[in-house]
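Of the protein chains in this complex, all but one are displayed in their positions.
And now, chain A:
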Amino acid sequence: MKFSKTMKALGLTAAVALAPLMASSAQAAGTLTTAVAIDPASWDPIDTFLVDWSSAANNIYDGLTARGADMKLTPALATSWEFLDDNKRIRFKLRENVKFHNGEPFNAQAVKFTFDRLLGEEGRKGPQQSNYNSIERVEVVDDNTVDFIMKQPDPVLLTKLAGYGAMIVPPKYVQEKGDDYFNTHPVGTGPFKFVEYNPKDRLILEANPDHWGGAPKLDRLVFRFISEANTQVAELQAGRIDVATLIPFGLAPTIEKSQNLSLMSVTGPTVVSLRFNTKDGITKDVNVRKALIMGVDRDAIIKAVLLGHGKPIASFQSELSFGNDPALKPLPFDLAKAKQMLQAAKVPAGAPVRIDFRGNDATFREVAQATAGYLQALGLKPALQPHEPPVLLNDIIPNGKTGEAWHQAWGGWTFDYDNNAYLMYHSGEKWNPYYNDAKLNEMLEKQRLVYDVKEREKILQEIARYVADQALELPLYNQNTIYGVNKRVKDFDAPADRRFRYTKTSVE
């Protein structure tokens, strides 16, 4: 028959067609490609809530202050600042001779415009305004000086000026081109300039040789949007991206074993705990809560589930967080003692402990299963209840419909314990459906009024101690931020908060 010949011809055609498609895996010199999960769709600072926005936009814009990978706050577009009028007025001296990428000068007007926009009608529609509500208004003193008039004290303000909604935007450009255009053609004062944006695909930036901090070493930055972790890893292995930001713990060993790749695992902002229902169930009793903490081997969970990419915590914050107290140690794992405490509290065998968690979190599912195993060993009857995230966040937690414990993962880029503690423990807060303690409320409110760093740190540490004494939660771990990086990348500072700033980085 002729058909076998046809088949051969088909196969041959396929082979010939594929042959010239040898993919160009080697990347252009001077170009660094980073993969982030989500396309923020708008590059306007006031529109965003995504870390992935910052991974790219931190290279386009500058804030009045800056914070590098070492988490130290430094001057940026402001060169110095002072507190006046009993801390109600903060005066910033601005850097001179700075220009936006479009040639527009950076000055006091630009700062005022940026914050008028953020705090006004335009900002109201976005998620950023709420972070900056402590500012009443910005006043222009002269071309290179601005005053921030404060509505209420905000000790975290200087940190918050280093990112997200506080990034300085060019007034003339935004007004002339309009918001829609600015969303997709961002202009800032940062070390890299906008070149091209293909929605859902990539953002391309090029070096700004006139940057006030000196010209960057790289010529070009490419940010690709890849939401599937396996795909990011495949791209990394194929040498087509240099930095991957979405590495599930399970794939970390693959990258470690690869010859041309390195795995960077750094302390991150995300902390995870099982918070207790202090109103109903066996967790009403503080001694039972302590017994549950002691009954779960958190170190073993970190080792087995996170493959070591995490650290144990004593309070609901990262060790990088302001307010963290290294002297505060987690309760030790002691099964026998935990059993004794449960007996002393007259908890019947087989008492139920329901854990509500985000069903889409594959890592936590394993953590929850491991925890359930330990609770079972204590003679309790654990039940795991996964939820759709918006249902858990909108209904189950705020309306107090949780079981004895629920999953809370948290991590603010500001690395300040206030961001966690106030929202978790102050009565009436969305994330605190059960607990109401006048003493704790008072401490939480007090630290928000204190600018003195030492004094505020002391109060925050007291809060953490108090929460640990009351055993309001089972602190599980502080999860590492993991990057897969091609070895051709030099001087890559792995930032804990994924806000890259590729000024010193180069590629071979």
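A few remarks follow.
What we mean here is this: a contact is a pair of C-beta atoms (placed from the backbone, for glycine too) under 8 Å apart; a residue touches a chain by one contact, two chains touch by 3 or more; residues count from 1.
By definition in this document, contacts and distances are computed from a predicted model.
Entry comment: the absent subunit's protein name, as recorded by UniProt, is "Peptide/nickel transport system permease protein", drawn from "Peptide/nickel transport system permease protein", "ATP synthase subunit b", "histidine kinase" or "NADH-quinone oxidoreductase subunit C".
Interface note for the absent chain: among A:Trp410, A:Tyr434 or A:Tyr451, the touching residue is A:Trp410.
From the options A:Asn230, A:Gln340 or A:Asn399, the residue with contact to the unseen chain in the full assembly is A:Asn230. Only one residue from A:Asn131, A:Thr159, A:Asn208 or A:Thr402 touches the chain missing from this view: A:Asn131. Although one chain is not displayed, its contacts with chain A can still be listed: residues 1-3, 6-7, 10, 18, 21-23, 25, 38, 40-42, 47, 49-50, 124-127, 129-131, 179-180, 183-184, 198-201, 224-228, 230-231, 234-235, 237-240, 388-391, 393-395, 410, 412, 419, 423, 430.
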